[in-house]
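With one protein chain withheld, the remaining protein chains of the complex are depicted in position.
Letters A and B mark the chains in the order given here, with residues in each chain numbered from 1 onward.
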Amino acid sequence: MNRKLYALLAVLVLASMVLAACGPSTPAETAAPPATAASSSSSAACAPTDPNFNPAAADVGTKVITIAYEQEPDNLTGEYSNMSFAVWIDQIIGGGLGKWNDKNEFIPELATEIPSADNGGVSADGLTITWHLKPCIFWSDGQPITSKDIAFTWKAQMDPGNAPISRSGWDKIASIDTPDDQTAVIHFSALYPPWPTLFTNGPNNGGQLLPAHLLEGKTGLEKDPEIHQPTVSAGPFAIKEWVPGDHLTLVANPNYYEGHPKLDAIQIKFVPDPEAGLAALKAGDVDLMVNLAESDIESVKALEPNGIHLRVDGTPDFEHLFFNLGTTAGVTLPDGTVVGKSDVDGFCPFKDVNVRKAIMLGIDRLSFIKNYLKEDEKAFIATLWPNQTYTNTSLTPYPYDPDQANKLLDAAGYPVGADGIRAGTCDGKPVKFSLGIETTTAQRRVDNVLAIQADLKKIGIEIKPNHIPAGTFFGSYTEGADMPTGKFDMAIYTTGFYPDPDSSSNFDCKDVPNKDNPSGANNYHLCDPKLDAMFEQGLASVDPAARKVAYDAIQQYMYDNVLNIPLYARANVYGYNDRFVFPPSSGFSGWAWDTFNFDVK
Amino acid sequence: MTVNPTISEPSVSAVDFVREETREALTPGQLVWRRFRKHRMALTGAVGVILLFLFIIGGSIIISETQANSTDLVNRLTGPSSEHWFGTDSVGRDVFFRIIYGGQISLFIGILAVALEVTLGILIGGVAAYYGGWVDALLMRFTEAMLSIPSLFLLIVLAKFIGRNVAQVTIFGRTFSGSIGIVILVIGITSWMYLARIVRANVLSLKQLDYISASRALGGSDSRIFFSHLVPNTLGPIIVSATLGLASAILTEAYVSFLGLGVQQPTSTWGNMMQQAQSFLIRGAWWMWVFPSLFIVFTILCINLMGDGLRDAFDPRSSKNI
Partner (left out) sequence: MWAYIVRRLVQALFILFIITLLTFLLTHYSSDPMAQYATKQGMTAADREALRHSLGLDQPVFPNQYFKWLGLALQGNLGLSFFSKQPVLLMIQQRLPMTLILMGTAEVFIIGISLVLGLVAAVKQYSFTDNLITSLSFVGYSMPIFFIALGCIEIFAVEFKLWGLPYLPTGADIWNPKDPIQMARHLVLPVFCLVAIQTAGYSRFLRSSILEVLGLDYVRTARAKGLSNRSVLFKHALRNAVLPFVTIIGLDIPFLLGGALVTESVFSWPGMGRLFWEYAERGDYPVVLGVLLLTSSAVVLFTIIVDVAYTVVDPRIRLD
């Protein structure tokens, strides 16, 4: 069945090439001898459109757009960069086996189809994933993209001589078989449900295929010029030039499997100041501005008379307020082991679910959305997995109800004192509801904390804002940063659990940071063995339907216990002008997933 | 002593002699006041400063701080109107009220920080030049080190280590984190270097003049020579530094506070109002920055006028018309 589809595709590709009929006659040398019918048919007659394509010498052409980019990427290979500004470029120049579309569906990119239990791509035990590459696909330099590239990418990730950002997932692969040029059989040593994030450029992960023909045999790849600025591309565009600090020019890749993209080139101009970017958009110097903030929505709307359009996509990222739930005692498991110890105890009354619920009820969360999005209430979230397939839609957001909040706090034993601030005793010690909220220095957060401060004052809680530069706020345990060392009462930041919903490392007992585990990422200092078990359930199957059940249960549990307070889902905000044809984007997959269809009027 | 041949020897002309004679009857204090009053500009400056203080102190009697800090998300970013004279900010607070309360803290921090800056600048620059030798080398290398280290890093580190561990203080009946003292200190100790270098250059030149040598020969003490001869002759650049320093201190305060030291929201300062305005520029919320910046300009203009008057008053030789 697969074979048939395969052959059909090969014929289609062949036909399209014949129709195009403008490709040079010399076919590229294929390294491996044909192993299957499909590849034999492709190697016989398939050739790149331009076997000697060199983007550095290519013409920029006439159909060009300019994108204002707030930050300059550090490195243009996703495996070696943590910047979303780099991942977006990777989505354009890098080739992945699959990608996520505007409807958050995982669709094939260089592969013929997404492996599943139905098509035999996922084995019954979930440990073997079989991918089939499209036949007759090429790197921009005319070399074929084969299963060797898949195997090489994994080897490069695991090579101790290289320093990629993350090996998680890659280290679960035991071996990769490449029975032929188009087929890669990936054997996992343990169940790894987030397998789609490997070998793909996602909205939140960089895992593009690395060109084996250029990188094989090299180590120290993180320093390699080909990694920093790839000369070959598997995507619709390739890098022509990168002028440090100024701009990046991407030109159409004629050897892309779908053919020449609609545009001739994309110019990425580094415009660090968003206000200056908006001015440039108004002046027509740039056609698209990405990564605008929610607070810029009104600014973009104001430019409507100048032919500027606004697009707002709700994202799976969310701003959340959370409690420091740390305990120095940790949690004793039935077998006697103690887990989840923090260096510092959190604010004692936070242990009481009713106190947490009162704070949830005491914050007018809707005001943030009204304030910034002015769209509708869809972004008003009840869960930590907003705007994605894993959202538990059965949850209704907690309302804004200061009366109920006051009642809960009174009942919890913390009456309002003479100074208007609640106080009482907790675990035998006097406590006062004069609490810090720690967050970064972004203006949006300054405004939000002000609003929260005003809201919580009405329920007898005094808030002392503490804005810290991001480089210190997110600092590590060993640097003595407040969050990992537990020196805070409440904190606010944005996070998001996608493309894979697993986020156990943010919540489980073994990731609570302490001196034995300084790199743990559980900033909530939350240790709840019951929740840990639920997260394990989410990783117990590769079947999306079964996982959905597990994550729905987790969301229900977090909602019932008010383990933290989602404030609002973040939005992707774009401003673009009349001449630019902007195909659908989404909060999930971003703007760069389909640059092939970018166009100008 | 090396003497520049192009410079003629100082001499006292007959006219000067007569002028000084006629003034002998007045005490030095009266003399200074008389010269100061003669300057219309200086008086204008003084009146301006008084008005400013009346505004920020009187205003706080009429308007409560709660009013200045009360947020109103429905009426955010509204322009000047009869209800909100200077409009509202991004969380709906009244800009006019916030200027009153912001002025108190901005001027308090600004003036004290500048006082510290000027003191350090005069002492370090003056002492280095006056004593020369290893004292000069040591102090000037220290100055270079202070210049080279980005004050931003110093601020972040200070904020990290001492930012939150300071007791509260009460000023003008308002309670603040004691770290505003640290803000003053930090602005003061990160801004004196230019002035020190300028004072040093001037003193290096002045100390070679005859009358200084003469004072020395007559057994004048170092501190007397320093404060009664050298400093007054460097007053011009000192006043310029102080005036410009005030403007930068008011703006720097916002940044330091942003890093967790000093005045925290919702308390307003002119600096943090300006900073907040930055994100709303393109949207056209001009009132958010125009009004605070007008007040800053007004303040330093008045202080500059006063400073010029003061300088002229202290400097008997300064000519009014060449």
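One rule holds in what follows: a residue touches a chain if its C-beta (ideal position, glycine included) is under 8 Å from a C-beta of that chain, and two chains touch if they have at least 3 such contacts.
What you see is a predicted model, and the numbers here were worked out from it, not measured in a lab.
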Residue among A:284, A:402, A:529 or A:544 touching the omitted chain: A:284
Residue, one of A:155, A:187, A:228 or A:407, that touches the chain absent here: A:228
Omitted-chain contact residue, chosen from B:135, B:157, B:171 or B:214: B:157
Touch criterion as defined above, residue of A:108, A:469, A:486 or A:538 at the omitted chain: A:469
Chain not shown: contacting residue from A:49, A:75, A:91 or A:255: A:75
Those residues of chain A which, in the complete complex, touch the missing chain: 66, 68, 71-72, 74-75, 80-82, 163, 165-169, 194, 197, 204-205, 222-223, 227-228, 243-247, 249, 267, 269-273, 275-277, 279-280, 282-286, 306, 469-476, 478-479, 481, 483-484, 493, 495-498, 500, 502-503, 505-506, 511, 517, 519-521, 523
Absent-chain interface as seen on chain B, which is shown: 1-4, 6-13, 16, 39, 41, 137, 140-141, 144-145, 147-150, 152-154, 156-157, 160-161, 193-194, 197-198, 201-202, 204-205, 208-209, 233, 236-237, 239-240, 243-244, 247, 250-251, 274, 278, 281-282, 289, 293, 296-297, 300-301, 304, 311, 315, 317-322
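Here is the rule we go by: only the chains that are shown with their structure count from here on.
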Centre distance in Å when chain A and chain B are each reduced to the mean of their C-alpha atoms: 49
Chain B - residues contacting chain A, complex: 70-71, 73, 76-77, 90-91, 156, 159-160, 164, 258-260, 264-266, 276, 278-279, 281-284
Parts of chain A lying in touch with chain B, wherever the complex brings them together: 275, 278-279, 295, 298-299, 302, 367, 370-371, 436, 441, 443, 446-447, 449-451, 453-454, 464-469, 472
